[in-house]
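All protein chains but one are shown at their positions in the complex.
The chains carry the letters A and B, assigned in the order they are written, with residues numbered from 1 in each.
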Amino acid sequence: MTGPSRASILVDLDEAARFVPPMWPLSTFVAVNPLWDLRQLGFDGAIEAAGTLYGADLLPPPTPTGDPVPPGRSDPTPDGSRAADRASAAVDDVLTRWCAAFVGGQLGGGDGGGFYAAWRAGIGHDPAARRLAGQRGRAAMAAAPADAVAAIAVALVELGVGDGGRTPAFAARLARTPGWAGLAKWRAQWAPPGTGAPRLTLVDLMAVRLTVEAALHAEGFGDAGTLPPLVRAPGGRDTDRELQRAELTACEDRFRHWLLTALDHPSDDRPAGPPAAQVVFCIDVRSEGMRRHLEAAGPYETLGFAGFFGLPARFRPLGAQGTVDLCPVLVRPTVDLIEVPAGGEEAPAARALGALAARGAAAAAFETGREHPVGSFLLAELTGPVLGAAALARTVAPSWTGRLRSWARQRFTSPGLTEVVPEAGDRGMSLDEQVHYAASALSTMGLVRGFAPLVVLTGHGATSANNPHASALDCGACGGNRGVVSARAAAGIFNRDEVRAALAAQGIVIPPSTWFVAGEHDTVTDRVEVLDRHLVPASHLAGLEALERAIADARVALVAERSADLPGAAGARGPDGVDARAVDWAQVRPEWGLAGNAAIIVGPRRMTAGVTLGRRCFLHSYDAATDPDGTALETILTAPVVVAHWINAQYYFSTVAPELFGAGDKTVHNVVGGIGVVTGTGGDLRIGLPRQSVFDGARSVHEPLRLQVVVEAPVAMVDRTIRRNPVLGDLFDGDWVHLVARDAPGSPWSRRLPGGRWIVWERSNTEEVGAVHA
Amino acid sequence: MHTLADLGGLVALAGPLAGAAMAGRDTRTALRRAARGAAVGAVGAVIALAGVAMGGTARSALPHLGGTGLLLDHFTVAVLVLVALVGAVVLSFARRYLQDDPRGAVFARSASIVVAGMVLVTAAGDIVLMTVGWVLAGAAFVVTAGYRTDLPQVAGARRSMLRSFAVGDLALVGAVTVIVWHAGDVNLGNRLAASTRLPGHLGLVVAALVGAAALSRCGQGPFRTWLPKTVAAPTPASALLHAGVVNGGGILLLRLDPVATSSLPVTILLFAVAGGSAVAAGVAAGRRPDAKGGLALSTMAQMGFMLAEVAVGAPVAATTHLIGHGFYKASLFLGSGARVTPPVAGAGAGVRRPGSSLPAAAAAVIASLAAAATSAAVMRWAGMAGGSLVAVIALFVAFAAGAAAWGWWEHRPASRGANALAAVTLLAGSAAYGAVAAGAAAWFGPALPAGGHGALAPGWLVAVAVGGVVLSALERDPRLSRRLAGAGLAGLAPSGRAIERPPLRPARQPSGRLIPGLAGAGAPAGR
Partner (left out) sequence: MPDHPGLMAMTKVEVVVEGTDAPLVEQLVTQAGASGFTAVSNVSGLGHGGYHQGRLQFNDRNALSLLIVVLPSERADDLIAGLRHLFDRRPGVLLVSDVWVSRLDYFTS
C-alpha cells in the first residue's frame, strides 16, 4: 500500500500509548504506576509531559497536606464552549458506547472478530452516528477500509496529519479515553497469551476513532486534526509548580527524617531465647501492624517476604475449569498448582462440588430467566419477596446475615480437607526445582538457620461485599488475588523430607522438629486463619494453639489501632465494626488498604523491631550476611521494590488527580462487561483507585509522596546492582523513588542522588518531625 | 377513631417526615437520622398492616387538616409496607454508602420526603391529598437524583426528569381539577366509582390525563428518556426510584381505577404504549453492557407490563407485580456492585455444557407446561375467579419457568438428586405462586374494583408475550441484530453526554505546544 508504512503506524501508536496506563480487568486489579512507560523521562519530565497532554496538574496541591484538595485543582472541568471540544466529546461518546458494547459482548464476534470489524458492521445503523454526522457521514464510516491499519492510514490522510505529527495525534486521542485505551494496552502488552475475549486492541480503537473523525471532517464539522486535551490545566503557572515541587521534596525530607530517626531507636526487648514460632508475612504495609502487635504478644519472630512466597504459579482451584495466575505481573507463572482433596476426603469434596454445581446452575437459571424478555415478568414477582427479605436482612443486620452465610458455606459447599500441590508431570515441579525454589526463597529472606519449631507462611487477602474494587485490597504480589494458595503450596514444599535432605546438603539445615504451616491474614477483620490443620503433626498442635491465642490478642490491639482511623469504626459493634465491614454490602470503605504507604525497608527485622511505623512501610526481610554475591538483593530490588513503587505511585496519582488517574466517586460506579466500571450512564472506563480509598470526605488520607527505599546492605553492592539493571537505573536516577542505605547497624545512612552520587545523610536539628499517620 | 391501623399509618407518614426535618447539614448525622426516621416509618407500616389484617379497613383523620386523612384498606396498606420498607432499606444502606458524599444531607432529606410523598400517594384518603403526595414525591425525587451537580451527566438527567414530571404532574392536576369540579373532593376507595360518574367526553379526557400522568411516572413511551438517565445518580437513589417512585404510576391507576379505565380508546392506547414498552425495553435490556443500564431498562419493561395488566382489567395481578418487582429491583440495584467476572470460573460458576441446545429447549418446554399446569390448578382449586385471567397468568408462569429451566439445563449438575430437587422446587414454586395469586385475589379483591368500562380483557396480555417472543426471535438475524445494537446503544439507552451537531465553520487552532518526551513531535500538522 502507498503512504506510510504499516509498521511505522504501529510503532507510532505504541509510542503514543506510553502515556496511557495499562488497565487490568477489575477481578485482578493491579496497582501500577500510570506513567511507567514514561519513566525514562524521569519523574519531573514524565509529570511535565503527561500533565501537558492530559491538561492536569500532577503535583500535590500547594497547601499543607491534610487540608482539603481545593476543588477544581486537578479535576477535569469539561469545557463545552469550544467547537472543537464538542466535536471531540461527540466522538468520545460514539467510541465509548461502542467499546462498552463490544466488551460487554453485545456485538458478537463481528466479521473475523475484533472491535473495528464489529463496529464497522454495525455503525451503519447507529441513530446517534446519523445525528452526529448525517446520513452521508455515517455511510462513509461504514464504508471505511476493512483492515484497521489501512483505515488509520486513510483517515490520517483525510485529517491532514503528516508523518511527524502522527505520534502526537495518536497521543492526543488516546488521552481522551485513557480507560479504554488502557484496557487495550493491557491486552497488547501485559495479558498472558491465551487470555479470552474480548480482544480490544489499540489499533482497532484508533481505527474507529480516526474513521469517525475523518467522516466528521469530510462533512465539514469541526477541526479534529489536533484535539484539545479532555481535562483542563486550571491555570497552572510555572511558579506554582516550583512551589509544589519544593513542597513535595520538603514533605519527603520530613518523612525520611522521621523514619530514619525512628529506625535509630529499635526496641531492645526482643525475646531472650529462641522464638516459639516464626511468622512470615507479606511485605504489604498492613502486615506491619500485625507483626508489631504479635511480637509484643509473645516470643515470636516475624519476617517479611513477597506474598506469593517466591512461587510464580498458575492455580486451578478444586473442581474449576480455568486457572488464575498467582504472581506479580512482572513474572510469568512457571509452576502449575492444583487443589486436590486430602487423602480419604474425596467424598466430602465430591459432595461439596455437587453443591457448588447446583448453586451455579440455580444462578444460571435465575440469570436466564432474568434476561428473557417475557420470562422476566413473573420471575420478578416470584423472586421479589425472597430477594427483598435478603436485602432487608443484609442492610439492617449485616453481621448476622454474614454469619448465616458463612454457616451455610461451611455446611454445604466447603470441600472438607484439601491440599495444594504442584501438578503431576512436567508442568509441576520436579524435586530439583522444588529444592532450588526452597533454597532461593529462604536465602532471599535470610532465614537459613535458627528455625523455630513452627514457621507460619501467612498470605493475605481482604473480604468485602458488593465492591467492584475488592481486588485492589488483595495481595498485589499475587496479581490481585488472595495469598493463601501460595502459602499452602510453599509450606507443602518446605515440609517434604526429600527437599529438606537436599537443602541440608546445600548448607540450609531445617531441623526435623520444625514444621511449616500456611495461614491467611484477612486485612479487613485482622483475623489470621491457619489452614491445612490436618497436616500439622500432633506434637506441634499445642504450639500452634498458643500462637493462635497470641494472634487473637494482637488482633484486639491492632483493631483498636485501626479503628481510630476508620470512620465510624471506633468502639462500634454494629455495621461499622471491622467484622461487619467485611460482609456489609453497603460499606463503601471496608478498610483503608495501603493508604499512607510511604517507604519500603529491606533488611533484618532487628532494624524495625518494636518501632511503630504506623502501617506506612513495606517490610522485606533481608540479611546481607547470607547474601555474599548480592543475588538476593538484586531479586528484591528488581521485583518487590518495583511492585512497592507501583503501589506507591498508584496511590500518589489517585490522590493528586482523582478524576484522571483515579476512579472517582465509587457510589456512581456502574460495572461494564464484568471487567471495569464507568461513571453513571457511560463514558470512559475508570482507572486507578476510587476516591473512597484515598480520601475521607474532602480530606486526603494518603499523603502523596514518592517511595522511600531503605536498605541495610553494603552500599557498594547496592550501587553495583543498580548499575547492572536498567530498570533500577530508570527508577533511582529518574527520581521516581528515593534511596538510603547503610552498610551495617550503626553506620551512617548514605543517600543516593539521581546520577549515582552517594552523600551521607545528615540529621538536621531544624527539621520538624511530621505526623506519623494522617 | 384511633385504631392500630390508624396509628401505624400516621407513624408511617410521620417517621420519614421527622427524619427529613431533623436531618441537619452534616452528612453523617443527616443520613443517620433519616435512616432512623424511615425505619420508624417502616415499623409503622407493618403495624398498620397488622391492624388492617385484624380489624379491616381504617380511615384515619389527620387533625387540623379539615377531615382529610389516610385510607388504609387491604390494597393501600400492602403497598404502604412496600414503600416504607424500601425507603428504610435504601436509607439504611445510604448511611454507610454515602458517608463520604459532600452533599449527603441533601440526599437524606429529599429521599425522606420522597418516601413521605409516596406514603401519601399510596394511602391518602382523598384525591387532593393524593395529588399533593404525587407532586411532592416527584419534586423530591428530582432533587434526590439531581443533587450531585458535580457529576457530568446529572444535569441532563435532571432536565429530562423535570420535563417528563412537569407534563405528568400537570396532567394529573388537570384531571383531579375536573373530578373535584364535577364531584367535589372525592374520597378514594370503593366509593370512587359511585361518585364520579363522569359524562362521556369528560370521562375520556380525565382518563387520558390520568393515563398520561401514569406513563410519565413510569417512564413509558413518549416519556422514556428520563428513566435510563437516572443511572447517573448514586446507587441508593436508583434503588429508591426503581422500587419506590416508578410504582407511583401503577398505584395511581389502581387507586383511580374505574375512572382511569373508563374509556376504551384511552385504555387501548395505554395498553399499546405500555405493552410496547414491555416488549421493546425487555429486549433492549439484554443489550446493555453495563449492569445498572440493564436494570433500568428492565424496570421500564416491568412497569409497562404492570400498566398493561391494569389496562386489561387485572388489578390484582398488577398489584402483586408492583409489590414483587419493587423488592426485586431494590435488591438488584443495591447489589449491582457485585457483577464483576471472577478471574477463574470456579466450581460453582456453572459452566455451560457444550453441545446442541435441543435438549435444553425440550427441558424448557416440559418445565413450562408443568409449571403452568400446576399454578393454574392451584389457582382454580383455591377458587380464583376469571378463567381467562388464570390462563394468562399461567402463560407467563410458563415463560418464566421455561427460561429458568433452560438456564438450569445448560448448566445442570451431574447429580440426579440435585436435578430432581430442582424440578420439585420448580413445581413447588409454581404451586406457591398459584396460591399467592389466589390469596392476593382474596385479600386485594374487595379493595380493588374489577376494572372500569373501558378495560380490555386479560387475553390481550398474550399480545405482550407474542411480541416478546417475536422480537427476540427476530433479533437472532445478524442484520437486524446490528440494527438493534445500534438502536439499543443509542435509542433507548442514553449516551454519556449530549451529542450536539458541531457547527460548520472550522474551529480555532489550539496552540501547537510541544509535548515533551514524544519523539518526532514537531508542530502538529493540521490545516
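The working rule: a residue touches a chain if its C-beta (ideal position, glycine included) is under 8 Å from a C-beta of that chain, and two chains touch if they have at least 3 such contacts.
Predicted model only: the values in this text are computed from it and were never measured.
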Only one of A:V103, A:A117, A:V149 or A:A586 touches the unshown chain, namely A:V149
The one of A:V11, A:L243, A:L431 or A:A625 in touch with the missing chain is A:V11
The one of A:S414, A:S563 or A:N725 in touch with the missing chain is A:N725
The missing chain sits against subunit A at residues 5-8, 10-12, 14-15, 37, 149, 188-189, 306, 310, 312, 327-328, 330-332, 440, 631, 634-635, 638-640, 642, 723-727
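Assume only the chains that are shown with their structure count from here on.
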When centres are defined as mean Cα positions, the distance from subunit A to subunit B in whole Å is 38
